[in-house]
Structure formats: structure tokens, C-alpha cells
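All remarks here apply to the structure that follows.
Just one protein chain is left out here, and the rest sit where they should.
The first chain written gets the first letter, and so on, giving A and B; residue counts start at 1 in each chain.
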Amino acid sequence: MTITAANPPAAAPTTGAPAPPRSAFGSAFDRGFEILCFSAATFLLTALGGIVVSLAIGGWPAFQAFGFNFFVSAEWDPVQEIYGAAGAMTGTLVSASLALLFALPLSFGIAIFLVELCPPVLRRPIGTAVELLAGIPSIVYGMWGLFVFAPWFAKYVQMPIMMSAKPGTFWEAITTGVPNGAGILSASIILAIMILPFIAATMRELLLTIPAQVRESAYGLGSTTFEVVRKVSLPYVRTGAIGAVMLGLGRALGETMAVTFIIGNAHGFPTSIFASGSTIASTIANEFAEATEGLHSASLIALGLVLFIITFAVLALARLLIGRQQHA
Amino acid sequence: MYRKIILSLAACLALSACGQKTDKKGDAAPAAAGAQISGAGASFPAPLYAKWAEAQKAETGMALNYQAIGSGGGIKQIKAKTVAFGASDKPLKGEELDADGLAQFPTVIGGVVPIVNLPDIQPGQLKLTGPVLADIFLGKVKKWNDAPIAALNAGVKLPNLPITVVHRSDGSGTSFLFTSYLTAAAPQWASVGASDAVKWPAGQGGKGNDGVSGYVKQTPGAIGYVEYAYAKQNGLPHASLQNAAGKFVNPTAESFSAAAAGADWEKNPGFATLLINQPGEGAWPITGATFILMHKAQADAATGKAVLGFFDRAYATGDAAASELAYVPLPADLKAKVRASWSAIVGPDGKPVYIPAAQ
Partner (left out) sequence: MTTATGPRLSRRINELVFLAFCWTATAIAILFLAAILWSLLSQGVGGLDLNIFTKSTPAPGSEGGLINAILGSLMMCVVAMIGAVFVGILAGTWLSEYARDSHYGKVIRFLNDVLLSAPSILVGLFVYEILVAPVKGFSGLAGAVALGLLAAPVITRTTEDVLRLQPTALREASVALGAPVWRTILAVIWKSARGGMLTGALLAFARISGETAPLLFTALNNQFLSFDLTKPTANLPVVIFNFALSAYDDWRRLAWAGALLIAATVLTVTIVARILAREPRRS
């Protein structure tokens, strides 16, 4: 392999690969290598496109059979072959939103703690601890949720609340449910613990991008930490923060294993805070292996397409707001 | 460092390549050591099939990999030909079998039992009838000490716990048997119907017989329905049911046999006979056989031979394992009829893939 010490390249651009040299051997291979890399990148595009196309094709019979009703009906009746996505969609959106509600304040608190308040010697271990929380596989969350969290939740939260509700009152109506700790609320709490580290890590990186002078000037004027955070730091990273939140939401929407264990697997609209429900992901995981060809299978695939569209929309929004700095 | 990583990757690849080579050699000798057959379906007989598979692997070296994905799954996957055989507690009717060219035969008989999680209640102590069970699963009876249950169980201290209904979240032959019983025994269940996946009016869904027993075990005041082996192996107390003759019976091998006693197996194609609510003093009302589905025209004769050989051996020597797990082995004459029916399963050359040795 001869390295041609031929004429230097013409104009070198400031970024990326330089313009190919004029040696015939080199340029042929250059082109080949570029095509190889290009194909790899396009392969990713094709894979994503393939997912969407196969979901659309597979789910088409369901859309055709039920039309718009598919999105608003919560009937899930395999005997009569009537399927509606509304129950699963509601479960998905409710559990993800509740998870976000619980996780948001906590992750902001953690991020601010790590940036402003943490003693330097603790910074590395606590940061690592938060990352470890992010690394735990979702099936472990599911098992922990079902075997450790659910009984605790049932005993110390659900039972006292349910027992204290007098029969016939409104309070009773919204707290009925199965007293074993499984349900939408429990699933939301487990999801919150799962997305907590993602949002915290992203927020922390965002806060670290604030120039030191900005914060120092605020402190120099006599502000308390609370005031600096509220009036200076958060507004500075507001756009990115919203993007981080959307990323966390996107993750919570698609989570399967942690939710399937503990959500109770009941179709239909949830009617109480302890109700069982189902999400799109848990419905597919439970029923796909045995859904017979025809409307049942098509409805599940159609559900998958709906989930993809929701997640795609959330991610697109996050991308718009956060730019490309942060890792998912 | 990179060298080590590349070397270990290469080693793993070599390992999988070796695995491929030995399996190819294994295929040349049908059902020889190293061959692998896949089946999927009902969780009803899963513990028994796993035991049989373990025993036969030790004997013949053939690995029969059975995955419990629900009866609905077994039917779907065998129709899609992704497995060598499917298993279902819900027998397919003749028309459906012919439409897909499937053969069907039973392997064991078992019973579906209601299980409860109530403190201080002994197995069989709680008495229930079909209509009361239907009302519980419809969500009409909400507490354990409500009148309909208390009326049947005078003298039993029923706690003031809310009833948690646990049903199947996946397509299940166990559900099919259970809902068939409720349809037969309680007119109010007609609105829900009998199928492997129904629109349950109340309760939570568990995945597989495992999932239901797991949920019931964890929830005080829960009631579910599982195949009897699951109740027995997990120490979950069952309820006794009133059968067609009006007697309260417990699920035992004897009561399952009593239910199977009068059945006419040849009446329906594919041995599709339900044993729900059978007459007989000691008959358990929710009894059923579990079935195997195979294609009549096997694409690979060796696979078909391996599957039938497995079940032939299971018929011959697997009865003890079945009884241990509280399944009822098929009566000998039914086994003979099933073996005779295997001549319909042919290979690409049109000849039967498996000829059972004379018994």
C-alpha cells in the first residue's frame, strides 16, 4: 500500500474530512469507503422506515375496520372482535404524566444539589449513584416493583386509605381497587424512579453550561441559592430543561417491562386512583404472542403504531427545544 | 486489550459455529442426540410437559423445548408454522381443523380449580356454586362475607375483605374451560360468553397460570382460577364446587376421572370433547383434556416423527409423573385410539411419519 506523497490537496475545509487527494488509487478507495459509511447511515434510516411501514401495514386492517372509533373507544373484547385503543392510550398517557409529575421536582432537586450544594468530595460518588440508578435494567425495576414495592404500598398506603373510605361516598368511589399494590398509580411511581436519573443527569449537564460569571454575579449581589436558581439558572436553561423533560416523557411512554409487572392488566378507562389499567406497551407484551391473525393481531400492531407516533412527536418536540447537546 | 476482546469474540463465534455443525449432524439421524423440537401453547399442561421433556432428554437426548404462551398462542403459532406443535386446552372444532389441515389429539386430563387467598381457610373448606362464582367474577359480589357466599358456608368464619378477582390477561384455554363452565352453570354469565379471551367485567389480569397464581398468592382476599397442578404445587387453597349432581366435590384425580368416565371421545373430530359439568356423583365440574395440534402434512418427516415419538413415550412411561402433578392420564383405550389417529400425519412422501410400536 503506497502512500502517495503527491501534490498536496487543493482547498482544505475547516471541518470534517479533507478533500480527497488526486491519487487514483486513493480516490477510488475513498469513494468506496464513503459509500460504505453512507450505506451504514442510510441503513439506520431504512430500519426506522421499515418499522413504521411494517406497523402501518400490519395495523391497517384495524384502522379500516374501526375507523376513527379506534382512537376513542375503550372496548377491548376479543370474543366480539371489537377493539379500541382509548383504554391503553389513556393508561400510557396517564402513567407517563404521573411519572413525570413525581420525577420532575425530584430530578430538579438532585441536579441543583449536584451543581450548587454538594460538598466536592461527595460529588463523584453521588453522581455515580444517580448514573447507577439509570443503568438498572427495566426488568429489575419490574421485579422490585412487584415483590417489594407493591406489598409495601398495599400495606401502608392502599389499605389505610381504602379502609378509611366510608361506603357510598365519593371518596370511596375514587379509591376502590385491588389492594395488592398493583395499579396505575404504582406503575407511575416505578416509572418515576426509572426516569428520575435521566432527567437529573441531563439537567445537571445543562446547569454546568451556565457561565460561572453569571452565577457568581448573582451570588455577589447577595442572592440566596434559591434565588439564584429561580431567577438566574433555570431561566437560562429553560429551553433545554423542557427538552430534558420531554426526553424523560418519551422514555416513560415506551417502557414495557417495569410497567407490565405492576399495572394490573385491565382494559378500559381507569376510574379510581388505585385502578388497574394497561399501557400500549404492556398490552402488546401480554397479548401479541397469542393474538390470532385478523383483527386482534392487527389491533395490537395498530396500537404499536399509535405509540410510535406519540413517542415520535414527543421526541421531535424535545429535539426542537434542546438542540443536540445532551445525551438521551 | 483489543486483541483480547477480538479473541474472545472469535471464540464465541467459533462456539456458535460448532453448535451449528453438531446440530446438522444430529438432523441426519432423526430424533438423535442433539435434536431440538419446539412447541408452544397452553400453560395448563406446562409443568407436566417440562417434566416429561426433562426425563426424555436424559433418556434419549432429544430436547423438546416447550414454551407456555397461552392456548391462543399455541393455536396461532402452529397455524403460522413457527413451532413443530401447538398445545391448547380449547379444542378446535372439525371445520377449523380441516381449514388449516391440523390434527388434534389429547394428552392428559386436568381440572381447573378456583383458588382463594383467605387466612385460615383450609383447601376445600370454602364451598361455592356456579351461579355464585359467576356473580363473583361479574363483580356483583364484592366482599367475602356477603350473603350469597355466607349462605353456602355456614359455620365458616369469612373475613370482611373485599374480593379481588384475578383472571387471565392472555388468551388461555384455562379461561376457555372456566368460562364454558360459567356459561353452562349460570345464565347471568351469557353476556360475557365462553372463549379463551373474554371481556372480563372485573378484576386484574395475570399472565399464564403462573401469573394468576402469583397474583392470588400476593393478594389477601383474592380469587382466581388455575389448573390444579398450579394450586397443588403452590399450596394455594382451593374452593369446592357443586357439581351437576348437586354434590360439593373437591378437585382430585378421582373426581377428574369421574368426569372423564362417560365421555364419548370419538363423537367429535379431533377428539374435541369438553368435560364440563359432567353427570356423576363425584365428578369435578370444570374438567378438560388438553390437546396437541400438529399439521397433517409435515414438511419435515423427522420433526413429525420426533414429536409423535415424544408423546408415544410419554403415554407409555409418563403416567407416574402425570399423577404426581395431579393430572389424570388418558384411559388406555383412548390412548390406543389416539395412536391409531397418528397415521393421518404424513411426511412429504405421503407415508405416516411415525408408526407406534405394538402395545
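Just so we're on the same page, a residue touches a chain if its C-beta (ideal position, glycine included) is under 8 Å from a C-beta of that chain, and two chains touch if they have at least 3 such contacts.
The model shown is predicted, which means the values in this text are computed figures rather than measured ones.
Counting contacts over the entire complex, the absent chain touches A, B.
Touch with the chain that is not drawn comes from one residue among A:Leu253, A:Ala275 or A:Leu295, which is A:Leu253. Of the listed positions A:Met89, A:Ile110 or A:Leu207, the one in contact with the omitted chain in the full complex is A:Ile110. Mapped onto chain B, the interface with the missing chain covers residues 2, 9, 12-13, 15-16, 18-20, 23, 36, 38, 40, 47, 50-51, 53-54, 57, 63, 65-68, 80-83, 206-208, 210-211, 213-214, 216-217, 230, 233-234, 236.
Residue-level contact of chain A with the missing chain is found at 3-6, 8-9, 12, 14-18, 20-21, 23, 25-27, 29-30, 32-34, 36-45, 47-48, 50-51, 54-55, 58, 105-110, 112-114, 116-118, 126, 128-133, 135-144, 146-148, 193, 196-197, 200, 224-227, 229, 247, 250-251, 253-257, 261, 281, 284-285, 288-289, 301, 304, 307-308, 311-312, 315-316, 319, 324, 327-328.
Everything that follows uses one rule, which is that only the chains that are shown with their structure count from here on.
In terms of their C-alpha centroids, the spacing between chain A and chain B amounts to 38 Å. If you check the complex, the residues on chain B that touch chain A are 69-77, 79-80, 162, 164, 169-171, 192-193, 195, 197-200, 203-207, 215, 218-222.
Residues of chain A touching chain B in their complex: 75-80, 146, 150-151, 154, 162, 178-180, 182, 260, 264-267, 276, 286-287, 289-293, 297.
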